[in-house]
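Sharing a structure with you now.
Complex shown without one protein chain; remaining protein chains in place.
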């Protein structure tokens, strides 16, 4: 990696204390660097700790051992200076605000005046023009996720964190959202960490796909996705894409299932 | 986790102790006037052996009303709920009837009941009406909680309406019914006490009202305390039962 990493996950382990006093090791000795402007996808079965990594980077959890830094500083500092953008599987739109107010929320939280033009631009970018005054419950699942992505981008964050943002959508909508996100991201090129369990989604969106195995979570494969940007959906039909899908799918299979 | 639980337990204990201490201090220094006795005075009043028969008779009368009202109201509410669940067309009518009866002020019902039944039958009837309302509302909504997929499964297996109700709807309604058992405890006591305010011949409610009218302050507080502690204990018991049911049904 040529430049200094934007996100550095330095030999991080994470242990959770369970209610009955037992301990659960979610992550052991994770070492991962993400370059500035790089899109990295974390791929793995559910329960492998990939979301825990994202939550460590978002300062929502603290590491048991090791260190997570963003541009050399603690992630919490980035939260305090309002330079992180995030979208979860659960859209987390506030039900009592309309779409425009939801997208503008980060301005309020940062104590900055709302830039109405920026809010409108982002709503247009995610294709929700005309729905500014709609309530979240009036929109489809895909539209809510679009709003949640617009909200993540509205403050021009330095790091974008996406935790299964399309996990709750049907396959067709999900693919469509991937195409949209790819288009939006190619325009902004923000350092991005995406957590997903979909091989296609990871390969189509990311510059690099990191595969994790479960319990305790560790990195088992780190593959570049060398497709030129912006990417058209036709990329997914190329033989090279299929080869990588096969490699990643095999890596995801549980040990001992190969024979 | 366990430490957090024990911490909240300790905090809760401190909270209750502070409340009891405040009761004592306010009473001792007469911060709320002469009508607020210290806790120790009330307890001493309660534990005087000579007064035991008085409280015993009153409590026995009231708790009998509570028990009769609770059981009859609970069974009645459940039977009505089951009827409105099994015979769909009667449901809107029963819903309205139950809501209207619930909205009639109990003081208005009491004189009617004294005419229709008798003064001593009034407390358990008012108590039972209140309890029945809670059971009816909880059970009708509980009986409707079974998921669509389970319902489809029973339909595909050719289950009759009655057997679906007994094997699917009733078990799914158990948590709601357990909650109703808990929530209707104070309602049962309120019904019995209010019923006694209208000329019952004995009971804690009668004691409370006559103590209020005759400025017998320690007697007033003692009778209220007995009622509150009884309701609280029964509530705690049914809370445990509710938790058991919820664990079992999860």
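Order of writing sets the labels: A and B. Residues in every chain begin at 1.
What we mean here is this: contacts are C-beta pairs under 8 Å (C-beta built on N, C-alpha and C of every residue); 3 or more make two chains touch, one makes a residue touch a chain.
In this text, contacts and distances are computed from a predicted model.
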item	value
Candidate names "NADH-quinone oxidoreductase subunit F", "ABC transporter", "Aspartyl/glutamyl-tRNA(Asn/Gln) amidotransferase subunit B" or "Zinc protease"; UniProt protein name, chain not shown	"ABC transporter"
Selected from A:82, A:183 or A:218 as touching the chain missing from the view	A:82
Residue of A:7, A:58 or A:169 in touch with the missing chain, whole complex considered	A:58
Among B:25, B:87, B:228 or B:249, the residue in touch with the chain that has been omitted	B:228
Residue of B:65, B:106, B:122 or B:179 touching the missing chain in the full complex	B:106
Subunit A, residues in touch with the chain not shown (by the definition above)	55, 58-60, 79-82, 84, 86, 88, 90-96, 105-106, 108-111, 137, 155, 161
Interface residues of subunit B (partner: the chain not displayed)	7-8, 11-16, 18-19, 32-33, 35-36, 89-90, 92-97, 99-100, 103-109, 111-112, 115-116, 185-187, 189-190, 193-194, 197, 205, 208-209, 211-212, 215, 217, 220-221, 224, 227-228, 231-232, 235-236
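The rule is simple: only the chains that are shown with their structure count from here on.
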item	value
Intercentroid distance (Cα basis), subunit B paired with subunit A, Å	51
